[in-house]
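Only one protein chain is missing; all other protein chains are in place.
Order of writing sets the labels: A and B. Residues in every chain begin at 1.
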Amino acid sequence: MDELYDRLKAYEGRPAAIAAEGKDPVNSPMIRHWCEAMGHPVPEDGSAPATMLQVWTMSGLAGHGAARAGAYDELLALLDESGCASVVATDCEQEYVRVLRPGERITFDAVIESVSTRKTTALGTGYFVTTRTDIRVGGGELVGTHRFRILKYEPAERQAKAATKAPPGARRPRPVVNRDNAGYWQGIEEHRLLIQRCGGCGALRLPWLPGCNGCGGQEWDTVPAAGGGAVFSYVVMHHPPFPAFDPPYAVALVELAEGVRVLGNVIGVPYEKVRVGMPVALEFQRVDGEFTVPVFRAEEG
Amino acid sequence: MSLRSADRLGGRAAIAGIGATEFSKDSGRSELKLAVEAVRAAIADAGLRPADVDGLVTFTMDTSPEITVAQAAGIGELSFFSRVHYGGGAACATVQQAAMAVATGVAEVVVCYRAFNERSGRRFGAGVQHREPSAEGAALGVNLPAGLLTPASWVAVAAQRYLHAYHLDATVFGHVAVADRRHAARNPAAYFYGKPITLADHAASRWIVEPLRLLDCCQETDGGQALVVTSAERARDLAHAPAVVRAAAQGAGRRQEQMTSFYRDADDLVMLPEMGVVARQLWRTSGLGSADIDVAVLYDHFTPYVLMQLEEFGFCGRGEGGAFVAEDRLPFNTHGGQLGEAYLHGMNGIAEAVRQLRGESVNQVPGAAHVLVTAGAGVPTSGLLLGADGADGADG
């Protein structure tokens, strides 16, 4: 039934980290800073508070480099591709064998313990992924176990917003669909952005119209957009607010690689980072659980 | 008018009367009542009686039908009634329609009018979230799901591209707002009478749709404005010196959309090709050029399009509109524009052009003989070249 689940399940038992090393030895400054942030009393014996356990495994701003095993990244990438691109930590279960003291260096091994079937939550639908990390010191003395569960999900974004911000029933404006452009919106629903191609002169055109402005040709077929493009112009909406939207937000006029233009929201960057010329990639977003719109993800650049 | 050759309308009709209600934020009366008051005021200004009127022209967007205005204004039989589409783009075209009717003898006295409670009633700035599945609805509707829902947002797409293309920042738009408000400050009929602004005020005003700030967007107004058009010959016998229609033109560009012309040729987004169509016709029919213009009344619902209009009419080069305005090289929007005086869908600007030719403007340009007026920018539009009687330009 759920082919994706079958593929995800194959990752159970595979390592997420092998003999990874903590970036820093257990140390007093990090302990004190952590206590300061938490309002936690500083242990009088200089030891690290137990609930710091995970901190010693964190890779920080520098990233995890090669320490993480490929399987976990593959699993996350698979979920990203399937639309479950958002992540939230849901559970943390720690068992402590003994306290850690300054000077001790930890190593850790992590395993993908389980992947859930597809679940629907208030945030959206997706999969819970549980990893277990064993933290050791010295020659392999186990000092703690850390089980971590995340939800990788496709946000029920608008529904969630409607619950907290918009009045009930606030919905996005619907596209205007008629006999001349129904095929375009049908394509969007199927995650294909179809560009009309004139049967006379071959010119590509958007938005859809029954005839060609260049040659007047009335025959046409379609070609799907490859997905690449760049921001041609954009605006940031501030006022007035509309119930289904949450200003400020960016709307871009994107010029596709094929040379035609289409409007859409820019995702993946804050609205103030959108710029003319920024490369973007076409994606599709489900709105109000009812219809699909093209959106554009800002590409790394 | 014709795209390819000069037309024969120039010089045959004139605006003989202007009339308006007060401009307010809440008129306290119906749109029909406003239309009737404005029409009757314009007829009286011309020194005519309602019984002299045999034609009425308005906008398709107006809610007061010609026949109902006629009924309530004391006007009898009509031989000509017409409406022009595309919002503010209709303004100058109502006069063109009237002039054509007069020139061909279809009607003798035609009143053009526009009246609405745009501030206290249906506010255009509130945006649209739904359109019917007509061709017109579908063309605009493709832009709605992304949340581009207001006139300001549609104009901002072009404005952003304009800034990008010419390596400018949004302060160039501020020059337009400052100039308009400077004129409005001296106009007792203007909403912003006595309230000039500075570039700093513009820069400090809040974002509406980046790159447009509050002070880049025109105000919202309740009110009515009417204009009486008759033959130039008859106008000479009426109460005021005629404002002769030296040329009148409509224009739509190739692959034009109503307000969302995002999909035409790339360079078109930083220009107003439809205004170029208007400009070509006005210059050709009148035999005049930009150097002959004493005053311009440029449609200013949003400041960026004023710059593009100056460029389209050849007052300055592409991308130079901001500098041109900053240097104060052409008196424009001497009533305060729609940013400063009132937003009457461009009709109040035509009245100001008439006042300049009569020598009655509060910001009078001495000896003004040729006034350019434009209608809605960024939409299928229209324009007028009005002249003082006897100031017939190159071909006169």
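Quick note on the criterion: a contact is a pair of C-beta atoms (placed from the backbone, for glycine too) under 8 Å apart; a residue touches a chain by one contact, two chains touch by 3 or more.
Here is the rule we use: contacts and distances are computed from a predicted model.
**Q** I want to check something: the complex is missing a chain, and I'd like its UniProt protein name from "Acyl dehydratase", "Cytochrome c oxidase subunit 1", "Aspartyl/glutamyl-tRNA(Asn/Gln) amidotransferase subunit B" or "NADH-quinone oxidoreductase subunit N".
**A** Its record in UniProt gives the absent chain the protein name "Acyl dehydratase".
**Q** Using the contact definition given at the top, list the shown chains touched by the missing chain.
**A** For the complete complex, the undisplayed chain touches A.
**Q** Touching the left-out chain: which of A:Asn27, A:Gln94, A:Asn178 or A:Asn213?
**A** In the complete complex, the chain left out is touched by residue A:Gln94.
**Q** With the full complex in mind, choose from A:Tyr72, A:Phe245 or A:Tyr271 the residue touching the hidden chain.
**A** Of the listed residues, the one touching the omitted chain is A:Tyr271.
**Q** For a quick check of understanding: of A:Ser28, A:Thr51 or A:Gln186, which residue touches the chain that isn't displayed?
**A** Looking across A:Ser28, A:Thr51 or A:Gln186, the contact with the absent chain belongs to A:Thr51.
**Q** By the contact criterion defined above, which parts of chain A meet the unshown chain? Give residue numbers in ascending order.
**A** These residues touch the chain not displayed: 23, 30, 33-34, 36-44, 49-52, 54-55, 58-61, 86, 88-96, 99, 155, 157, 160-161, 164-165, 246, 267-272.
Note that in this section only the chains that are shown with their structure count from here on.
**Q** Using the touch definition from the top, list the residues of chain A that touch chain B in their complex.
**A** It is residues 172-178, 180-181, 205-207, 213, 232-240, 242, 244-245, 248-249, 251, 253, 255, 260-261, 263-265, 276-277, 287, 291, 293 of chain A that touch chain B.
**Q** In their complex, what parts of chain B are in touch with chain A?
**A** For this pair, the touching residues of chain B are 125-135, 137-150, 153, 156-158, 160-161, 164, 206-211, 254-255, 262-263, 266, 269.
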